[in-house]
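Beneath this line is the structure, given in structure tokens, with notes to follow.
A single protein chain has been removed from this complex, and every other one stays in its place.
Presenting chain A:
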Amino acid sequence: MWLLKGVNVLNWFRNIKSNWNTWTLLSILFIALILLPSLSIILQFAAETNENWIHIKEYMLNTYIVNSVILVLFVGLFTAIIGSSLAWIISAYDFPLRGFFQWGLILPLAIPPYIGAYTYHGILNYTGVIQTTLRNQWDITVDQQYFNIMNMPGTIFIFVIFLFPYVFTITKAFLARQSTALIENARILGTSSWRIYFRTVLPIARASIVAGVSLVILEVLNDYGVVKYYGIQTFTTAIFQTWFGLGDLDSAIKLSGTLMLLILGLLILERLLRGRKRFSFTTTKVRLLQPVKLQGRRKWLAFAYCMFIFGIAFIIPFIQLISWAILTYDQSFSVEFLQVIGNTIGVAFVAAAIITIMAVVISNVSRLNRGLFAKVFPRVTILGYSIPGAVIAVGIVSLFIGLDKRIYEWGFTSSYILSTSIVMLIFAYIVRYLAVAYNSVESGFERIGTQFTDASRILGNNVTKSFFKVDVKLIRGAIFGGFILAFIDILKELPLTLILRPFNFETLATNAFNYATNEMIHEAALPSILIVCISAISIYAFHHVLERE
């Protein structure tokens, strides 16, 4: 169309000239980098099939799909029930320790499910604290069958208790801020609590419950540690197996592609389930829901429910880990262990810093430009978070090996340097966790709007100067928050790190997991407890910073 009008052609050049600055170019470069691994998988997905793949497709694929679907369904269902009911009780009622549970019930997120998995196995198995006590104190020997957690129900249990906080926090934020009028109305009409929960809360909070559950599901599909340890065959374990067991990257790519399709379907389903009204954290003035003081039996029931969940999801595994850590402290603590801590913090710091810078650039460009392009393009950053670590790893390895081959063929190097270096791991962290920092930075930018930038530009500062003199100062908190969130996620990360780390490079997560898989559960406690404590402190700090804001 614009070809027809001379003026429009001129306009078009003018627009490009004035909109395409360093910021835009950087942003496009970053997004392209994020897309590369996925593209690599998509391009190779349709490549020729080999015998392995035919075998997998014929005999195994069904199992992977069925197991993954069972996990997703049950974990989704139970986290929805537990998360939303806790959120409702905490938002609507006042009872003993309510203030503590507000953030205490987020703490289970500090325990990565794979750590929870071997901790619970350690508690319940023959030499664990429960069975030993029964034997030594009362001389009772139990049927092992009732204490075996390493099966499908056990796996579901682990995921549910350590992931429900996703549903809890999102639903609670929604109920506390956005539902006041509706719930007060229901109360005035004298509706009973149960009725309010089923008739009012569940329907209006549907979007946020679905949003929380979809995060849970992405975590479940991303997981490698739990399913590997409990021996459940899923897509991620299959990807690891075909790749490392059979050395067959092509089939791993095919499995990854299939899993990506599955997730795409899930994300579409999520859109439909959320309904038309998109869930959002509004920051405008809101009336907070006033909790009703519970009396008598009901007061203690509410308390007991919260305490029970908090107990099994945090206190029990936490205390167990501490006691094991004390037990093995002498052997586990060494110079090598300090090296592991250094590795972990170093690599997480570098990756989180790069992620934060990229998030700031991309969201600043998206915010300052109009039009579909600027708005839709950054959504790509979310992609990494939806794609399981094992899949990202497959994409990145195939990409880096391809690059290395080129570099090698051109004679720049005498060996494969990229695919054996830490660069690959850091790149993978960036792809996967960019979204975490991006969301935080974006919400910071949303809060301040563009008027301060406009004012600064009119006063003679270009976009970059305005950014450093004004914008950064105003969203410092959001930028720092984004950094911390990414840092914590990287600290806990397992599947990517297992696959992509350079030879002999250990982090706390791989260290703990290796001990656990080698039947040295007690020795795994020290690195585990470090991960848990650092995460828990950040959650605490975060909650209190947010509360103040």
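As a working rule, a contact is a pair of C-beta atoms (placed from the backbone, for glycine too) under 8 Å apart; a residue touches a chain by one contact, two chains touch by 3 or more; residues count from 1.
Methods note: contacts and distances are computed from a predicted model.
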Among "Carnitine transport ATP-binding protein OpuCA", "Extradiol ring-cleavage dioxygenase", "Nitrogen fixation NifU-like protein" or "ABC transporter permease", the UniProt name of the subunit that does not appear here: "Carnitine transport ATP-binding protein OpuCA"
Residue of A:377, A:408 or A:452 touching the missing chain in the full complex: A:452
Hidden-chain contact residue, picked from the options A:62, A:192, A:290 or A:462: A:462
Identified contact with the non-displayed chain, of A:470, A:496 or A:539: A:470
Chain A, residues in touch with the chain not shown (by the definition above): 7, 10-11, 13-15, 17-18, 370-372, 451-452, 454-462, 469-470, 473-474
